[in-house]
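Below is the structure I would like to discuss, written out as structure tokens.
Every protein chain of the complex appears in place save one, which is left out.
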Amino acid sequence: MHRELSFYFDTVLNFSGPVTEHNFLLRCIPADTPEQKILSYTLTVFPDASAARIGKDSFGNFVRAGRVAEAHDSFRYTLQGMAYRDDSLRVPEEAAPFYRYASPLTQPTPELAEFFAAQSAAGWCAAQQQAQQFSENNVPALNALEKAKILCAKVHEHFTYTPGETNVMTTAGEAFAAAKGVCQDYAHVLIALCRMAGIPSRYVSGLFTGEGASHAWVEIWMGGLWYGIDPTHDCPADEKYLKLCVGRDYADCPIERGVFSGWAEQTQNVFTKVTD
Amino acid sequence: MDSLSVSKVNRLFWLGRYYERLATTLSYLWDWYDVMIDGEIDYPLFCQKLSIDCCYKDDKDFMHNYIFDGTNPDSLRTVADAMLGNGMMLREIIGSRTLAYLELTVLGMKSAESSDSPTLPLQRVIDFVMAFRGSYDDTIDDENVRNIIKCGAGVERLSLYLRLGWHLDAIESEIGKLMKRMNRTTLRPSQGSLQVLFTAKNPKTPEECKKLLEAAENLFTV
Partner (left out) sequence: MKTLLAHTKEINEQLARYGVKFGIYKEGRFNERLFPFDPVPRQIPEKDFEVLEKGLIQRVTALNKFIYDIYHDKKIVRDNVVPEEFVYRSPGYLAQCEGITPSKNVYSHISGIDLVIGKDGVWYILEDNLRIPSGASYPLIARTLCRRCSPDTFKRHRVRDNRNYGALLKRTMDYVNTGGINVIFTPGRYNAAYFEHSYLAEQAGAVLAESSDLFVEDQTLYYHTGRDPVRVGALYRRVSDEYMDPLCFEPSSLIGIPNLMEAYRAGNVAVINAPGNGVADDKGIYYFVPKMISYYLGEEAILKNAPTYLPYYEEDRKYTLDNIDKLVIKDVAEAGGYGVVFGENLTQEQREDLKNTIKNAPRRFIAQEVIDFQDLPILENGETVERKADLRAFVLSGEDVQVWPSGLTRFSRNPDSFVVNSSQGGGFKDTWIVCQ
């Protein structure tokens, strides 16, 4: 079902002391695709870096790089705009082959492999049997999306949503072993499992309807189309979701990354609001 | 060389300071080997003048450790290593031929260390530093590069003379040389230090020395 989303995404980094030579790379400009048409947007960065050239990275994300040489003790970027979302408008595309292979943060571990083996055998079988009950004919084997949904439910069940237990470097294996984490960890584990099942899958950073922080989910590829699924909420990532950037895992597509000179602690305040 | 990075300017300046520190201090201590044959040296006073830790057992220990011990951060061996380290990072600017004299200086320090008559091998060390001075002055075309090294050396010489109270009658002329060299560089001197140095005469009192020393040390912020 199509929706018109109005989005607002504001991040403030505060430094405990002045920093200089601050280089940054932002991936907060939403993807502009047939199913997510960006009607309008503005991005303001403060302190403003002189040149604001927008590029694209190897994953097709918009990137905005910059450098603030002068001393400053806060850094803020604010995105706002309107998007038209309609997943029925997707056009077929090929999935890059690297989306089928384990990436640095989604390497398989023995525990993940074991979990995958158990879930895929039992879960796929159960689903198949259930479908068979209502049908006279032989039910076809599960497709990639159906398999991914089963794995998604299992991941959701396995985890207890717990902020503060993991960080941006936490791997799928580590998060899985702890069974605690946030959206990023749910996504990494689901991606690892999908790739074990031979399903091309990728990490998505974005926003979704409501107020709060940014979110992460998964897209899997089947028959030329990418399908969004959200393991944190165990549901499809539909038109209520606004995609900012994608990658093999988080490390390929952080929304903001920066390095600077100066000994300073950094705190971050994020506010997002998406309405339709 | 159309341009020097800030870090290269820094290294050129410190290259100058380190070779001058090595050569001037060695010349100062030179006679002490002779004094020690039948007398004593006042190394605690020396340490006090240079504001370094006086962690030496006796005259002999001082002369060996202060000159040769690479693990002692104040030693001349450490100064020589730092000099070579800066030089190595400037190879493409000063050239391998000139840099070789710095390698030879450090090799000379190493071979003097094991000698029972270190004055002779140390003389070679001073010879190598002198060869380095001649070589860079002669082969580096860029006036800015040459003079940044010389400014480092000039500041170091003033600093040592003023701290040790040595050659105080040459201070005025050393300042004059330094000012001339400074004007041929892109270095930006501190105005406060400049005012003090411009009007300076050869110092007579410890207070005058102290004031000039402060001005010389703060002349350039590199």
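Structural remarks
Letters are used for the chains, namely A and B, taken in the order the chains are written, and counting of residues starts over at 1 for each.
One rule holds in what follows: a contact is a pair of C-beta atoms (placed from the backbone, for glycine too) under 8 Å apart; a residue touches a chain by one contact, two chains touch by 3 or more.
Not measured: the values here are computed from a predicted model.
Check B:9, B:112 or B:200 against the missing chain and you find that the one touching it is B:9.
Across the interface with the omitted chain, chain A contributes residues 21, 23-25, 49-51, 53, 55, 57-59, 63, 65, 67, 69, 96-98, 100-103, 248, 252, 257-259.
With the whole complex as reference, residues 1-9, 85, 88-89, 91-92, 95-96, 99-100, 103-104, 107, 186, 188 of chain B touch the missing chain.
Note that in this section only the chains that are shown with their structure count from here on.
Separating the CA-averaged centres of chain A and chain B is a span of 59 Å.
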